[in-house]
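My structure is below; once you've seen it, I'll send some questions.
Right after this comes chain A.
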Amino acid sequence: MSAQAEEYVTEDGRKIGGVMMEMKNITLRFGGVVAIKDISFDIREGEIRAIIGPNGAGKSSMLNVISGFYNPQEGDVIFRGKKRPQMRPYKVAQQGIARTFQNIALFEGMSVLDNVMTGRLTHMKTGMFGQAMWWGKAQDEEVYNREKVEEIIDFLEIQAIRKTPVGRLPYGLKKRVELARALAAEPKLLLLDEPMAGMNVEEKEDMSRFILDVNDEFGTTIALIEHDMGVVMDLSDRVVVMDYGKKIGDGTPDEVRSNQEVIDAYLGVAHD
Partner candidate 1 sequence: MLYREAGDFKTTYVEDGQTFPIKFDRIAYYILLAVAFGVVPFIINDYWANAVLVPFLIYAVAAIGLNILVGYAGQVSLGTGGFMAVGAYACYKLMTSFPEVSILIHVVLAGVITAAVGVLFGLPSLRIKGFYLAVATLAAQFFLVWLFNKVPWFYNYSASGQISAPERTVFGIEVTGANTDAWAKYLVCLIFVTACAWLARNLTRGTTGRTWMAIRDMDIAAEIIGVNPLKAKLTAFAVSSFFVGIAGALFFAVYLGSVEVGEVFGINKSFLVLFMIIIGGLGSIFGSFAGAAFMVLMPVLLKNILVGGLGWPTDIAAHFELVIVGGLIVVFLILEPHGLAQLWRVAKEKLRLWPFPH
Partner candidate 2 sequence: MKLKFTALAAAAVVSAAAPAMADLVFPSLSYRTGPYAAGGIPFADGYADYFTLLNERDGGIGGEMAKVIECETGYNTEKGVECYESTKGEGSLIYQPLSTGITYQLIPKVTADGIALHTMGYGRTSAKNGKVFSNVFNYPANYWDGASVAINHLLDLNDGDINGKKVALVYHNSAYGKEPIRTLEELSAKHGFELTTLAVDHPGQEQKSQWLQIRREKPDYVLMWGWGVMNQVAIQEAANIRFPMENFIGVWWSGGEHDVIPAGDGANGYKAVTFHNVGSDFPVFDDVQKYVVDAGKAAGNGDQIGTAVYNRGFYAAMLAAEAARNAQEIAGKSDITAADMLKGMESLEITEERMAELGMPNFGPSFTVTCENHGGPGLGAIQQWDAAAQEWSLISDFAPSDTEIIDALVMEDSMAFAKENNIEERCN
């Protein structure tokens, strides 16, 4: 386990709090295949936590466990001090956990604006009947949330495309829209599954900036999976390293970098 203090302030002045989410001895199987094997780690309030590892290490499965999409056969997920029972993903989302996807999962038939507005569904309170009547409560709510969404659209600099159908956008912009959708939920914990996959250097820089800004301005806790080691080491406060479903390293970027097991895994030393 990492040896840092309970609460501290980073060099650039961000406040890292206590444990927000704790994964305890998680094991996940698909039939006979073990995707995650007895992994434990935690995510702290306000930090940027990275999960890295070679292909097939079980990183995405781990993220899916956090977001409630997969239910682990063994182990507990503890969120803000309470053990989380098995719950459907939408309930997890309602607890304030939002995410993006490795292969973009936008709603292709809708405009950018509508996509981002779906991110605010967890904040919409008007009942069906009120919506059917529209005038009054539903409209007020719509306008209020539209304002919130417009803030995020401004923040991510996608104003020009807000009425464009998502299907027509290039890859990089889609990634950004997906981030916007996740941010619109005003999450406490934001999960990013390879936010920079398939991007060129410029786009990566943009995305890194957005991620840091999100963490900085909104104080959002972020857990991300990324392949680009440079990016990971720059961005994150702490890193979990996985290989073949097992945890082989956990700590600050510097600690992980010097971990022999991690080096072996990345340099491809044969498993015995």
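Candidates were picked such that all candidates are chains of the complex that A comes from, given by their letters.
In this text, a contact is a pair of C-beta atoms (placed from the backbone, for glycine too) under 8 Å apart; a residue touches a chain by one contact, two chains touch by 3 or more; residues count from 1.
Treat the numbers as computed from the prediction; the structure is a model and nothing was measured.
Undergrad: Pick the candidate touching chain A in this complex: 1 or 2?
TA: It is candidate 1 that touches chain A.
Undergrad: Looking at the complex, which residues from chain A come into contact with candidate 1?
TA: It comes out as residues 67-69, 88-90, 92-94, 98-99, 101, 105-110, 114, 117-119, 121-122, 124, 126, 128, 131-134, 138-139, 141-143, 146-147, 150, 181-182, 185.
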